[in-house]
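For this view, one protein chain was removed and the others were kept in their places.
As written, the chains take the letters A and B, and residue 1 is the first residue of each chain.
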Amino acid sequence: MDRASFWRSKTIRDGVLQAAFLAALIGLVLTAVLTARANLAAQGLTSGFDFLWKSTGWEMNFTLLHSERDDPYWYFLLLGLMNTLFMGTIGLAGASVIGLVVGLMRSGRNPAARLLGTLYIELFRNLPLIVQLFFWYALANALPNPRQAIEFAGAIISSRGIYVPGLTVTSGAVALAVAALLIGAALAIWIATARRFRRMERQRQRGAALMAFGLAALVAVIALVTGHDSTQPWTTFPAVDGLRVSGGFRIQPEFYCLAIAIMTYGGAYIGEIVRGGFKAVGRGQMEASRALGLSNWQVFTQVQMPLAFRAMLPILINQYVWLIKATTLGIAVGFSDFFMVIASSINHSGQTIEFISILVGGFLFINFSLAAILNRLNRAIALKGHQTGGAA
Amino acid sequence: MTLATDFRPRHSRLYRLRRAYFASPLTGLVTLLSVAILAWLAWIVLDWTVLQATFDADANQAICAERAGACWSVIANRWRIILFGLYPLDEQWRAGVACAVVALVIVLSCLPLMWRFSRLALVWVLGTAVFYTLMRGGIFGLVPVNEQQWGGLPLTLFIFVATGILGMPLAIGLALMRRSELPVIARVSGWIIDTIRSLPLLAILFTCAIVLPFMLPGFLIGEKLYRVIFGAALFFAAYQAEIIRGGFQGIPRGQEEAAKALGLGYWQRMGKVVLPQAFRLALPATINQFVIAFMETSLVVVVGFMELLAASNTAFRTGEWRFAYIEVYVFISAIYFAFVFGLSRYGAWLEARMSAGQRKD
Partner (left out) sequence: MDLNTDAIAISDLHKYYGRFHALQGINLTIRKGEKVVVCGPSGSGKSTLIRCINQLEEHDAGDIRVFGTLLDDNVGSIDEIRREVGMVFQHFNLFPHMTVLENCTLAPTLVRKISRAEAEKTAMRFLEKVRIPDQAHKFPGQLSGGQQQRVAIARALCMQPHILLFDEPTSALDPEMIAEVLDVMVSLATEGMTMVCVTHEMGFARKVADRVIFMDKGEIVEEAPPEEFFSAPKNERSKLFLAQVLGH
């Protein structure tokens, strides 16, 4: 084969092109890794993941479990991941509730409520999330200092945070209890709804679900009791104590500002998704259910809601993934989420490549598991078979 | 339905009002509650921004505190910092003109007349060049101003425009690679897109600004601003590539086959047949992506840039105006809102126009 026809061969061209593409990518990654190694070596650091067991030497300002300066990196990373998931769960739940309310207001027939919903959505959706976060944070910092703190329904609101009555139990025990309750609830819902248990008698199915939840509740109570310091009373109430507030449970401004920002912003987006979902419900189905004599409420809960939920779930999944990523904004106000732990770790340890790969791995894990769970839910509830009709 | 309404007796306005607002006790309650909230909000806003506000440019905290409303004096005193950051005072007219140029570029690209690839590319590249010359200076007798001194609105707009200019070709490239017939390229670019999309933008910006210098050979490091813009463009491109892919999926297979049958080569098929149609289909989503990209420029505050948000933070964090943070945030929110709301309204209008056009065919 002469040279001209060698290059004109499609097989060879394709092969060379793909090989070149791969080589360029590998070259890029290799350059980055080697340069980073050289830089590390210049600073007297070794690459590899051994540092994970070294102690960090700094503190996290928000943790769900007990932590101190000497804890190793891996533990901080774990705490950061927990913070991200915790913030994500709260943010998603709050955003969903707000979204449902404004979405319903926007799709209802009441013009006054519609206007209110529209105002909400246009305001919160059209301003950058970080601007909103800074605003909330500035507002939180402008609250009176503990001495002049506002007392409201047993809580003390000050620039240092919001103090609420709490239990005197270690945070690990609370985390365990909450986890047990969540798992129990999920289990109960699964037993009560899953197809696999359809054949059970209604009574027994309900009993089994209750039993699962009861068991979880028992685990939770045991966790709380073991985590409780028996020398102290069970509950603690906040009280102004000179220049500071003593007792109670402190919710830091960093935490609640980020939560509020994510909830309100996410709520505006989810509101639009909810409205889209209701719009997608076919007129025919609504008319048919009215013709069958269902009341407005029954039409709403039995027909409109389930159909709308199915229509909006796929878009909702993307929005949830987006919102989880938004928890990284915590670094702007100092909430120690997964990303902030990584950023501080890089600053303190200089192990760039390692932490960047942990960061990428962590977010791939979070996103793919969230997407996998939601996609599974979507597949489980998706309307089976070929659909005709729907919204015209 | 429409027929039936024509024969229905016309109701009095009162009747219709009652039907809309007080059909049942529940809607009545909702109405009352909504109206009450609306009225309350309207009153608070009006009261704070106008009725009780201080408009005197010379007022200070003590004077403002006498009235319960906004203290707009902070804007009068601080608008230069908010809008232009630390840009040299005497040269700020240049920053102002540069902003106007970018605004013009954006308005121009919204005109359907301009929707040719060549025209759009021309306008954006030319606009960026003029913007850069004005801001950077160093020629035409303009005093040089280093990128580190850029700030405020021009910096926000520059990051936005540069992200778009860099990100769009990147997005097209990624989207074409993902639908390539060559399995290795298609697969790997798919992974790249999915990975970037699952990372938070903030993490990417942080990596580019702070970590990348450790990982690049010296000659590739460059100015921090451009590294950050590169990161933002990469993120934009990953999302936009998926939007374009959605456009590809809306094009019937026959289109590309017909182009092949006519003897068009790969780039001719893409450039003349596939991409124009994909972009038309993806237009509303694309505009939406630009809106999001604009809002996300404010994230660079985290890696230490004086863009609009950071500049306004400094505007009130220095001594005397510490109390007037709400006014400053309201001011920049108005700027962001005007831009974002305008663009997304435009997108909605375009979408409506396009779907109307489709029905006619």
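Just so it is clear, contacts are C-beta pairs under 8 Å (C-beta built on N, C-alpha and C of every residue); 3 or more make two chains touch, one makes a residue touch a chain.
A quick note: this is a predicted structure, and the numbers were derived from the prediction, not measured.
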Touching the absent chain when the full complex is considered, from B:Gln52, B:Gln255, B:Thr318 or B:Ser355: B:Gln255
Taking the full complex into account, find the residue in B:Pro112, B:Gly141 or B:Gly263 that is in contact with the omitted chain. B:Gly263
Touching the missing chain, which residues of subunit B? 252, 254-255, 257-265, 268, 272-273, 276-277, 280, 361
Residue by residue, what part of subunit A touches the chain that was omitted? 5, 8-11, 13
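The rule we apply is simple: only the chains that are shown with their structure count from here on.
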Whole-Å distance, subunit A centre to subunit B centre, using C-alpha means? 25
Interface residues, subunit A side, partner subunit B - complex: 14, 17-18, 21-22, 25, 31-33, 35-36, 39, 105, 108-113, 115-116, 119, 122-123, 126-131, 134-135, 138-139, 142, 321, 325-326, 328-329, 331-332, 339, 342-343, 346, 350, 352-353, 356, 359-360, 363-364, 367-368
Complex interface listing, subunit B residues touching subunit A: 20-21, 23, 27, 30-31, 34-35, 37-38, 41, 182-185, 188, 195, 198-203, 206-207, 210-211, 214-217, 295-296, 298-299, 301-302, 309, 313, 325-326, 329, 332-333, 336-337, 340-341, 344
